[in-house]
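Quick one: the structure is below, and I'll ask about it shortly.
A protein chain is absent from this complex, but the other protein chains hold their places.
Per-chain numbering from 1; labels A, B and C assigned in written order.
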Amino acid sequence: MGFFLETLFGGLMAGMLYSLIALGFVLIYKASGVFNFAQGAMVLFAALAMARFAEWIPKWLGFDNLIVANLLAFVAAMALMIVLAWAIERLCLSKLVNQEGITLLMATLGISYFLDGLGQTMFGNDIYSINVGMPKDPAMILENMFEGGLLLSKEDLIAAIIAAALVALLALFFQKTATGRALRAVADDHQAAQSIGIPLNRIWVIVWSVAGFAALVAGIIWGSKLGVQFSLSLVALKALPVVILGGLTSVPGAILGGLIIGVGEKLSEIYLGPFFGGGIEIWFAYVLALAFLLVRPQGLFGEKIIDRV
Amino acid sequence: MKLRPFALAMALATVGAATLSMPAAAQQANEQFFPLLVYRTGAYAPNGTPWANGKQDYVKYINATGGINGVKIAYEECETGYATDKGVECYERLKGKKATLIDPQATGITFALTDKAPVDKIPLITLGYGLAASQDGGVFKWNFPLMGSYWTAADALIQHLGKKEGGLDKLKGKKIALVYHDSPFGKEPIPLLQKRAQMHGFELVLLPVTAPGVEQKATWLQVRQQRPDYTLLWGWGVMNSTALKEAVATGYPREKLFGVWWSGAEPDVKDVGANAKGYSALALNPHGTDSPLVKDILKKVHDAGQGSGPREEVGSVLYMRGLLIQMFAVEAVRTAQAKFGQGKVMTGEQVRWGLENLNIDEKRIGELGLAGLIRPLKTSCTDHMGSTSVRIHSWDGSQWKMQPDWYEADKSVIDPMVKEAADRYAAEKQIKRRDASDCNA
Amino acid sequence: MLYRENGQFKASYAADQQIFPILQDRVAIGALLAIAFIVLPLFGSEYLFRAILIPFLILALAALGLNILVGYCGQISLGTGAFMAVGAYGAYNFLVRIDGMPLIAAMLLGGLSATVIGVLFGIPSLRIKGLYLAVATLAAQFFTDWAFLRISWFTNNSSSGSVSVAGLNVFGLPIESPVSKYMFCLVVVCVFALMAKNLTRSAIGRQWMAIRDMDVAAAVIGIRPMYAKLTAFAVSSFIVGVAGVLWAFIHLGAWEPAAFSIDRSFQLLFMVIIGGLGSIMGAFFGAAFIIVLPILLDQIPQLLGIPLSTATTSHLVHMIFGALIVFFLIVEPHGLAKLWSIGKQKLRLWPFPH
Partner (left out) sequence: MMMNDIAAAQAAASATGGRRIGDVILDLQNISLRFGGVKALTDISFNVREHEIRSIIGPNGAGKSSMLNVINGVYHPQEGRILFHGQERKKMEPHMAATQGIARTFQNIALFKGMSVLDNIMTGRNLKMKSNLLQMALYWGAVQKEEIAHREKVEEIIDFLEIQSVRKTPVGQLPYGLQKRVELGRALAAEPTMLLLDEPMAGMNVEEKQDMCRFILDVNDQFGTTIVLIEHDMGVVMDISDRVVVLDYGKKIGDGAPDEVRNNEEVIRAYLGTSH
């Protein structure tokens, strides 16, 4: 029982991080109809920028303070992500308006390749660390209830809390602010939004910047956990089933989907894995999402697609 | 207007055709050519880079000190990205330039090249990796897994655990987990561990990690559930540091965690720092900058502005492994020259003979500037490994600390397995085992 | 003035429905085949065969298969590597488990195994579309990656999980030397390319394109979406599976599942995009481009005397590929094949532009 709960917690905490990445997908899809395959590359790019700036800035400016260095690096990395968002809008999206979803998806595949190359050329391809002072050792809780107590990774817990806070923040931003309303208007109907004076281009820059922000935070959390290097871009592949399960257009879907996938894959790996020889979590998440799609093609909270002719 | 990209494409195609059809860039007639297959990009770049730099630095060092009896070494790097098909492309490209020896630097590429090498007559040096069965020179005429294979590594680890417990028989009833990279590299040790488990009565728990290994939460939850007495780590690249971090996060004692020699370098622990304290791994090669060889390289290569990588990297574990691989390559050429002609460029076949007749004794080790740091190595027609000596080093939170004891793989365990696997391979490939006359040739 | 279709009148529908209705094109393709079948085997270097031509032919075949699915039928797939793997491991098992299994039979059976799996993972396409389907094909990718690593039956209980083949022959002729390997691939690719072309210009090809361009309208004129999509999946994965067999048997010789990883799937998708969606010739253009470009980028700086580090080159290749993908999608969504036909159009008018 204790172990089951540990697995459950582990899954929930991993799921929260998937939600964070999935949120980046959903935001961009809602606002620009682009299924952004480059989200993973953005995570890597942002994390590389963060890690390297935190290393370089103290050297350039000649001081030695971890907190200041991290703050400055965060600002610099965020600025870079905004520039990136602008460049993507200017050079790519604005030229692909009204193209089909598949074309846009393939364009983001191109962007993702480009970013992988650019990030490593600019920042190097070694393994770098992000030190934001996350506690690494685990905590034991409820020791009087379970034999040996329940193991809880403090780092995962904090990461999950940050992710949850950010997800809540973004959801609020989307629902309550004027920009958020404009974003939703764009999501509903590009042309209508344009006709009432919402500047599409600016909205896209904003939404890609916000996705860049989500990527940066995800990059910092994952980077602090795993170290920053090439494989970080693969975490996006784990978020894909989340988006599919939750529905491409739904913020709550991304959150709930993340938790379901997180818990589902951990439980499956531990309780079903041994019967299959292990290593099943990656495809299990996909097959779970796929099976779900067959029942509900638009995902958990997605809007039903009606073909109009 | 629309024609312009087309014209551009045509121009590119013309240049391309010219480049591709051109004969391989001619190199000096009196140079020994070593292709250097490396990976400095992708998921395994942090580990591949120091390795590649070590290989290159040693070549530069030999050239700076007058070559091999006056024969300079030409080299060319080719990026494989750890991908088998890229590796094959590199091999095909560089072999055309009269390649005489190749270190594929990846298990998958080694498997693909093992079939091609005998045809092209290019020996493969796979120091500490590759196919365990290729130790058997009777079947694998062109493969040289010098210093050890995954079987000797696993054997040494089990011996070490036995020693800690006070005897191999004390392993009875114990539980040993293997957390491994889900690839041929990670799977190779399993047959040996299963055999040892049978011999000593310990329980073996297999926990695969999907490559590249950034997601291990479930694996380490299983470790926590199973509570193995020891856990062996068979990882590469980012999998290692992630494993250590997850071990920390799930509170698995690092003192009970033992890595293979591909899981015991600086990039694996650097990022975990003090939290990895107590973790041990096999040390196939020495590290540090104290040896005369490394000091000399720093002086003659790095101080001359010729260093392949940053100076701080020199002496790191994987850098030293690259250095050692290239050193054996050079020694093979030297050995071959002794037989086929001093100061001549050796062919692939001659280098192969050199590899098969290596005899690096204590005296030679001293001359190479590594006195006391490596064990003698002597290869033969039947034994392409030469030595199975290995030590253990432990991470003290900031650096690797070498432990004094040397381990040798137990021949009585390994040899029958090698023979059986080699015979199976020979049967599959319809290869005839070499006879004595072939050995003396 | 040389390239003219003026005066080449078609007196019958049969003549009008030829693959290359223009005489000059027929001459050109004949010459190309003559070079491929006669000149290259005589004069090509081993490097040219092994490092360029053989992988080019095989990947062009795989891209061709993928193009049927993506370019002709409009069903995006990110799991091509998986279907190649199924082909390779399927053929391997037929070869090692059945005594005296001829290579060509094993190859076709491998293709059929890929067809079965392809259709299986194509079934969701009946219910889900576009982006969602892309994720379904990723499920195929990850599942097969896992299955061939984990289920030792597929690898004939190889302890390391790596398998290899040796002593291949066709009708007693050994497929060992680079030239024989090249010729074998060339024949297979030519046969399949011709068959693929035939399919795309007959009724089923029109059904695929109809589904691609507007599936509701296609259904309304009597095209069964299920039949059209599943045949596209079947034909596509059969061809891709055969390419997988060639890749494993002929090109690599020894392989592990990583040879068919998701990177391979993306690589093939890029070939299709750059080469030209919905074009048989595009698959060849795309494959040539993607194989040759990195090699050129490796070599040209060296020739110019500005050696780039291997890492820089590799990153550069990534960036150039990425930029080209976006470029092609924006400027010429039909890829190199379209540029080629524009070039021909210009040539037709040359030297008088109007």
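One rule holds for everything that comes next: contacts are C-beta pairs under 8 Å (C-beta built on N, C-alpha and C of every residue); 3 or more make two chains touch, one makes a residue touch a chain.
Quantities reported herein were computed from a predicted structural model and do not represent experimental measurements.
Participant: Pick out which of C:Ala218, C:Val242, C:Val292 or C:Ile330 touches the chain that's been left out of the picture.
Facilitator: Spelled out, the listed residue whose C-beta touches the missing chain is C:Ala218.
Participant: Identify the residue among C:Arg127, C:Arg206 or C:Lys346 that touches the chain left out of the display.
Facilitator: That would be C:Arg206, which touches the missing chain.
Participant: Touching the absent chain in the whole complex: find that residue among C:Val235, C:Ala287 or C:Ala337.
Facilitator: C:Val235
Participant: Which parts of subunit C face the unshown chain closely enough to count as touching?
Facilitator: Residues in contact with the chain left out: 12-14, 17, 195-196, 198-199, 201-207, 209-210, 212-214, 216-225, 231, 235, 278.
Here, only the chains that are shown with their structure count from here on.
Participant: Taking the mean of the CA coordinates per chain, how far is subunit A from subunit C in Å?
Facilitator: Here the centre of subunit C sits 33 Å away from the centre of subunit A.
Participant: I need the residues of subunit A touching at least two other chains; which ones are they?
Facilitator: In subunit A, 120, 125, 277-279, 282 touch at least two other chains.
Participant: If I count partner chains per residue in subunit C, which residues reach a count of at least 2?
Facilitator: Residues 145-146, 149-150, 311, 315.
Participant: Okay, in this complex, where on subunit C does subunit B touch?
Facilitator: The contact residues of subunit C facing subunit B are 45-48, 50-52, 55, 145-146, 149-150, 159-162, 164, 166-167, 176, 247, 251-256, 258-259, 263, 292, 295-296, 298-300, 302-303, 309-311, 313-315, 331-332, 336, 339-340, 342-343, 346.
Participant: Spell out the part of subunit B that touches subunit C in their complex, as residue ranges.
Facilitator: Subunit B residues touching subunit C: 2-3, 5-6, 9-10, 15-16, 19-21, 23-25, 38, 40-42, 45, 49, 52, 77-79, 81, 83-85, 88-89, 92-93, 95-96, 107-108, 111-112, 114-116, 119, 131, 182-184, 187-188, 190-191, 208, 210-211, 421, 428-430.
Participant: What does subunit C use to touch subunit A in their complex?
Facilitator: Interface residues on subunit C, with respect to subunit A: 74, 76, 124, 127-132, 134-136, 138-139, 142-143, 145-146, 149-151, 216-217, 220, 262, 266, 269-270, 273, 311-312, 315-326, 329-330, 333.
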